[in-house]
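One protein chain omitted, others in place.
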Amino acid sequence: MVDWASLLQSLANGILIAGLYAAVTLGLTLVLGVMGIVNFAHGELIMLGAYSSFWLFTLLGIDPLLSLALSGVLLFFIGTGIYRFTIRPIMKDPPLNQLLLTLGLSIFFQNLAMILWKTDSRTIITSYSGMSLDLGIIHFGLTRMITFLISVVLTVLLVVFLSKTKPGRAMQAVSENNTASWLIGINVEKTYLLAFGVAAALAGAAGALVSTVMYTFPMVGFKLSLKAFCILVIGGLGNIPGTLFGSLILGITESFVGTYIPEGSGWAEGISFVLLIVILIIKPTGLAGTRRE
Amino acid sequence: MNRLISGKSFIVLIVLAVVLIFFYPRVMDSYFLHLTIAIFLAMILASSWDILARTGQVSVGQAGLFGIGAYASALLYQWIHLPPVLGILAGGILAVILAVGIGYLTLRLRGIYFSITTIAFAEALAVIWLMIPDITGGAMGVSTPPLFGGNRILAYYLILAILALVIMTVWLIEKSRLNFAFTAIRQNEDVANVMGINPTRYKVLAFMISAFFTGLAGGFYSHYNTYIIPYEVFGLNVSIACLVMPIFGGLYTILGPVIGTILVKVIEEFLRVTVPYGHQIAYGLILVVVVLFMPDGLIGLWKKRIKPLFLKKSSVG
Partner (left out) sequence: MNDKILLSVNGLSKHFGGLAAVQNVSFSIRQGEIVSLIGPNGAGKTTVFNLLSGVFSPSAGTINLDGEDITGKRPFEVCQKGVGRTFQIMQPFPQMTVLENIITSSLFGRVPKISLSQAEEEAVELCKLVGLGDKQNTFPRNLTTPGQKRIEIARALAVKPKLLLLDEVMSGLTPTETIEAIKLVRSLRDKGTTVFLIEHVMKVVMGISDRVIVVHHGEKIAEGTCAEVANDPRVIKAYLGEHAEDTEESMC
């Protein structure tokens, strides 16, 4: 006999967390698609967004789901700064250099956070933190639900931005073929700058979401970025629908493992690694292949 | 090919060996001896990482091998009282076995995909370690009695011996056909294949050699430190340390990892007394600075900028 309630609950939880994972991965996908770079420091941008949200809440009392935009804007500027001073010089370097540079940035920011804010885990408790919505037999944590909805909004905003605005369409063009884009007059350099900034803003917003449903600590970005890599590999690199698909796969799998396997919540942490390793071994360029090679 | 080693270098080596073996341990006080041991340990990690990197396999997951070495040694002592020196050796061997597995599985992965997968392996090991605490001791870790009963000088000699072994291995590789195979694979694996080089054989071989020494280092660490926990030995810190030092010093050289390690460790030691955590911030800065300003590391900088200054002077004067 199938315990439908349990199954549906598990599925619901998986979908909710998938929303967060998608928000986390979107920025990484954007940079990879437009610039062809795997930004190892993406997780740290999320982490900074989480801390930004935490401090805005703790010091100024602003609800994280409202200060989200502020965190996004802050990270936009941080992102463009990072691009201008460290990424732009190495855009034409071999991928190894790009890996090492973004890895260096990642380590730098992780440790900077440790120095500034120590290694303690922070939580945000709002007035509605423990509440849940009940839809029939399924309980949705209220915060998680709002986080999911905001993630959906972020995704829609990104898609609209990419397809309906001039800079967004420029990004799409550059992601397909940057030489051709340059030839038709697109300022590729500015497009890269903007793409990196937007990706950082998305990371900042995702970080704000993270701060509401998870602990905020210096390594939180690293842990999430590993999941993001997994999602990239599942869903295809530089590809938004793929990111959503990959997020769902990861989120739901983690949730099922958590529910049905003994001590599953511990093992669920390893799901992203297992998926990533298995997929890359079977298909070394990821499931959906690559958009940029 | 003339002599195996030039006359000048040979003398330097002899002097160095005499100093390190006879004078150093007697002269240095306990703290500096401890620091030296830590530096030697790091040098072993750096040199072994460099061996693997010579085939173009940039591992960001050496912690997996280090941790396996550490735990193999510690657990074997706990279960069957295997003497530490043998335990350390076992650590090296088990790391090799793991590396063969990972090496074969990741053969077709290039560039970043390989690196990301190595991170995934290390993290996956950490998760497994935490989930089967009955076998591994879980998050509480494992203790071992102090190495050589706490005799730091003996520990120093052991780590010096292992370091000498690594350096000699790298030197032998550089003098052999392996050097050509590794370098060719690194610079263009597909073309190397067409030129008769079996990429599988050499990539896995490099992994095995690298893993052996990384595992030895792990085993040593577990007995020297007397206590290990998964977060520490399987942690990203270890993997990052393995790569920052050779990159800073100069990749694909013998001296690069050595010099890089000394400098990085000295910087880290300064930071360690300044801030309670976060001293690896120096690692991050170093990586960024190296990639932006000195991609060939310190040795490359020396060759390109500083050495020519000396040559110029001598031709004028």
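For clarity, chains are labelled A and B in written order, and residue numbers in each chain start from 1.
Methods note: contacts are C-beta pairs under 8 Å (C-beta built on N, C-alpha and C of every residue); 3 or more make two chains touch, one makes a residue touch a chain.
Quick caveat, the model's predicted, so the values are computed rather than measured.
The chain that is not displayed touches the following shown chains in the complete assembly: B.
Here the missing chain is touched by one residue of B:Q78, B:T183 or B:T226, and it is B:T183.
For the options B:L98, B:V142, B:V170 or B:I197, the residue in contact with the chain missing from this view is B:I197. Within the entire complex, the positions of chain B that touch the omitted partner chain are 1, 175-177, 180-181, 183-184, 187-188, 190-199.
Throughout what follows, only the chains that are shown with their structure count from here on.
Inter-chain centre distance (chain A to chain B, centres taken as mean C-alpha positions): 32 Å. For chain A in complex with chain B, the residues that touch the partner chain are 38, 86, 89-90, 93, 95-97, 99-101, 103-115, 118-119, 222, 226, 229-230, 263, 266-267, 269-270, 272-274, 276-277, 280-281, 284-286. For chain B in complex with chain A, the touching residues are 58, 60, 105-106, 108-113, 115-117, 119-121, 123-124, 127-128, 130-131, 236, 240, 243, 247, 275, 277-281, 283-288, 290-292, 295.
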